[in-house]
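Only one protein chain is missing from this complex, and each of the others stays in its spot.
Letters A, B and C name the chains as they come in the text, with residue numbers starting at 1 for each one.
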Amino acid sequence: MAGNSFGELFRITTFGESHGEAIGVIIDGCPSNLIIDEQFIQAELDKRRPGQSKITTQRKESDEFRILSGAFEGKTTGTPLTLLIPNSDQRSKDYDHNKDIFRPSHADFTYEAKYGIRDHRGGGRSSARETAARVAAGAIAKLFLNQSGIEIFAHVSSVGTIDAPNIDHLQDIHELLHIRESNLVRCADPATAHQLTNYIDDIRKSGDTVGGKISCLIRNCPAGLGEPVFDKLHADLGKAMLSINAVHGFEYGSGFAGSEMKGSEHNDIFLPKTKNKGVTTLTNYSGGIQGGISNGMDITFRVAFKPVATIMQNQQTVNSAGKAAEIKGKGRHDPCVVPRAVAIVEAMAALVIADHLLRNKSVIL
Amino acid sequence: MAGNSFGELFRITTFGESHGEAIGVIIDGCPSNLIIDEQFIQAELDKRRPGQSKITTQRKESDEFRILSGAFEGKTTGTPLTLLIPNSDQRSKDYDHNKDIFRPSHADFTYEAKYGIRDHRGGGRSSARETAARVAAGAIAKLFLNQSGIEIFAHVSSVGTIDAPNIDHLQDIHELLHIRESNLVRCADPATAHQLTNYIDDIRKSGDTVGGKISCLIRNCPAGLGEPVFDKLHADLGKAMLSINAVHGFEYGSGFAGSEMKGSEHNDIFLPKTKNKGVTTLTNYSGGIQGGISNGMDITFRVAFKPVATIMQNQQTVNSAGKAAEIKGKGRHDPCVVPRAVAIVEAMAALVIADHLLRNKSVIL
Amino acid sequence: MAGNSFGELFRITTFGESHGEAIGVIIDGCPSNLIIDEQFIQAELDKRRPGQSKITTQRKESDEFRILSGAFEGKTTGTPLTLLIPNSDQRSKDYDHNKDIFRPSHADFTYEAKYGIRDHRGGGRSSARETAARVAAGAIAKLFLNQSGIEIFAHVSSVGTIDAPNIDHLQDIHELLHIRESNLVRCADPATAHQLTNYIDDIRKSGDTVGGKISCLIRNCPAGLGEPVFDKLHADLGKAMLSINAVHGFEYGSGFAGSEMKGSEHNDIFLPKTKNKGVTTLTNYSGGIQGGISNGMDITFRVAFKPVATIMQNQQTVNSAGKAAEIKGKGRHDPCVVPRAVAIVEAMAALVIADHLLRNKSVIL
Partner (left out) sequence: MAGNSFGELFRITTFGESHGEAIGVIIDGCPSNLIIDEQFIQAELDKRRPGQSKITTQRKESDEFRILSGAFEGKTTGTPLTLLIPNSDQRSKDYDHNKDIFRPSHADFTYEAKYGIRDHRGGGRSSARETAARVAAGAIAKLFLNQSGIEIFAHVSSVGTIDAPNIDHLQDIHELLHIRESNLVRCADPATAHQLTNYIDDIRKSGDTVGGKISCLIRNCPAGLGEPVFDKLHADLGKAMLSINAVHGFEYGSGFAGSEMKGSEHNDIFLPKTKNKGVTTLTNYSGGIQGGISNGMDITFRVAFKPVATIMQNQQTVNSAGKAAEIKGKGRHDPCVVPRAVAIVEAMAALVIADHLLRNKSVIL
């Protein structure tokens, strides 16, 4: 109710602030007897970890996790699975100058307005550091989805005004993953990746930041997931993505461009069953979801991130008393969040699909 | 859990199928002693009602509602408020030819895949007729929000590739409302409205359909609404909008365009308090929401609708057995949903804000 | 959240007041393709119906239901199943004298305190008439449980200080049901039934009322239902029973008497598997539930009902202004609720088990 939980049956609750002792997550509802691959979880966390390259924040967090509860001899037991990620490199002093000042386009002002108190150190709970807990939980969800062969792949498809070509039609997710992890910006198109990396580095040098987009593909999702009416599969994916820090837009399938099309162009014609395959569609403007329920085709969506609000430039603002003040850019921040956010988008997508997989079990007699 | 409820404290559950006896909604959690303005509720329903003009479906539904429970002497009592809207013009026979066929880009295939059974008459539960129940509930939410002076205004901002100019800066919502209701397409810009009406009418004559966009503005929303992390105000607005039939995209504030901007351009500089006003911002790329919490500025978002899937043309498809089949366009349908969807967007926005207004009451000691 | 819904996956929401147009229930989450036996549902409602014998209220309600949504060709479709029970014999005028008076041990005072408004006619929402909606929903749950062979049997085990002998050890539920339905008081022991019927009739003649107890038995419930910690199976059964009007106590297995026993007496010794049976226990002080989870033995519990508050005698009380007033017994009321409440206890038990059956599906990989 206070907004720190996500999912109904595969349900997570995250906790912790940027500069507290630790952040973490409870996963309640993960099926029992799932083998916990700790190396895989750490590898997922490492993709989101700060300090991983020259185009990310230089804050050093090892983001090593430990399991506090819910596991026994390497497997889940059906009880709450708690993963804890201690904070190590906190430099809270970097934030003393922000104590009484509202940083532009940050959550300082709104937290103060809502709660009448705020932990100003590093943004406290509003810091994107919270998303590390989501990535850890998402890794568990991925391990669960692996059992059903469901694969999730996201990559950076644009930064600023530079777009990568569409890769939805490519078949081999393992190859895409290999390309993506071979470049700093996490784009599945090598040429664009090179361009984007240089662009972000230039932005960083100028003390500025820039927005970008992430495209995501979910493959082998069975038909039937998603609840009609309010909990449509794309509505829950949309909420999941919009809940990630800095996200300002979500579209699936044909998305905003689809609103410019005619029905005769946009309809996805069904193709007859064949020996090896069930019913499929010729095109996929529906993005794998019809009437809010997966149809077995690839699920595709895109997420828009605004530029990071912390810039290394002086800005006019106000203080807690509502009087004019100046703020100086300071601290260690990302020039562009999308390279690190790829892991978060995948994690949230995995959590949504895992939840709906469990929910769907209950509808059949 | 089965997806027919929305909201936490101001919570609605809708029920009913397109061709059953009635559709309806229970509102559970509406504060007591609210005066129920039945004329206002009917006026809201009339904006979504089919058959209202030449550019909407000619299905005739009076969409008259009655209150089954929860009211006493014209006021809410705090018990579940049930609104019932009988179905009148059902022509279920129009759908007999669809019984064993999956209409392209409809929910026929996915409902069958999920439930192993479906009420094929008029799309059953997947029909947009369900949204009449949302509009009725949204009208109650608006009556509640009126008590706090919160105003919600949506209009058609584009159809196909034709865009209306931005009207977010205009001050007088009553004037905008007057303009919008003076044209069939529900656009707040008279010149564009004229153009869009003609365009939709041409599309209709050609037996085709077209998509469009709706822009929405929430004014006088106090700072502090929205729960951080997962239930960010814009995440709940996004889910609400994405749960509306045919919606393929949602963006708020700077939206997708914001992902192309630099931080130095995008940051909304805070302006000092004045005698008459609290802290405001110079620009509003944040769309009235920072860190998931309202900041007191106008909340702005846009919603993209795909073209209606039912076209008056023959299409290739498959039948329940997965074999090739042909479907002929038949029935009474909208060439473009956005004129009628304006009422739905406003209703869902009202439900989100009402819910968060109640939720926010609980955080302060 | 406002307390009108029950269950997580097999979830009901009831609505309606005693003297409104109708009461009803939405069942959201009932699996699809369940055959709806309308005669069975009506028969269940008839067991709770007023006016069924000389020892119940003489209010005449046919309690005929109709299905508003969620069914197609006699089966559930997976969409919200709405059952409506119109109110027919309302005599609201009988309650005019109560408009400004708080009836002792009724909910008049507390509803007024909570909401600042109340529908005083027949107790409005606080009337036990609401439980008819639960019985209708419980009948659907029973139809669902029948698929798994789960049987539920309740009967009146005491009225005032007269107790029936324990029948938990009896094997044939159909025979018990036959005996119970052969007497007005719904007790499975014929001799006690005779005694109780006469006793209640005497109480009725004296213008007084009396409390009683109902015992319930759930047979063939598989091991594994119930969630540990907060949603223990007996905790959810207890909440379900305590939510029934007039219930003041709940105990399962050994219950209150168990608190007087020693561990060496109370422990249920496990018996080895045999060819035909899994692990069982020698005794069943655990009432079929250990650690909050069913163990496959009979689930047994008892529910205590206070005497009906409306008596045909004059009583001192206060009016809305808090001043002294006198209230005269009037209207048509039950001298003892337990004969009609047997159907409600079974319905709520069925709803709890159906919900946990669905919930349990999600825990296994």
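Here is the rule we use: a residue touches a chain if its C-beta (ideal position, glycine included) is under 8 Å from a C-beta of that chain, and two chains touch if they have at least 3 such contacts.
Since the structure is predicted, the reported quantities are computational estimates derived from the model, not experimental observations.
The hidden chain makes contact, of the residues C:105, C:195 or C:220, with C:105.
Across A:77, A:280 or A:320, the single residue that touches the chain missing here is A:77.
Only one of C:10, C:72 or C:250 touches the chain withheld from this view, namely C:250.
Remark: the residues of subunit B touching the chain excluded from display are 9, 29, 31-34, 78-79, 144, 147, 228, 358-359, 361-365. Although one chain is hidden here, its contacts on subunit A can still be listed: residues 1-2, 4-5, 8-9, 11, 13-17, 20-24, 26, 28-29, 32-33, 66, 68-70, 72, 75-80, 82, 114-119, 124-125. The missing chain lies against subunit C, touching residues 1-6, 8-9, 14, 102, 104-107, 109-111, 113-116, 125-126, 130, 158, 160-161, 203, 208-213, 223-224, 226-232, 234-236, 238-239, 242-243, 245, 248-256, 258-273, 278-279, 281, 285-287, 289-296, 304-311, 313, 315-318, 322-324, 359-360, 362-364.
Definition applied: only the chains that are shown with their structure count from here on.
Relative to subunit B, the chain whose mean Cα position lies farthest away is C.
Taking shared numbers over all numbers used, the subunit B to subunit C interface scores over half, which places it in the same class. Multi-chain contact residues of subunit A (touching two or more other chains): 9, 228, 359, 362-364.
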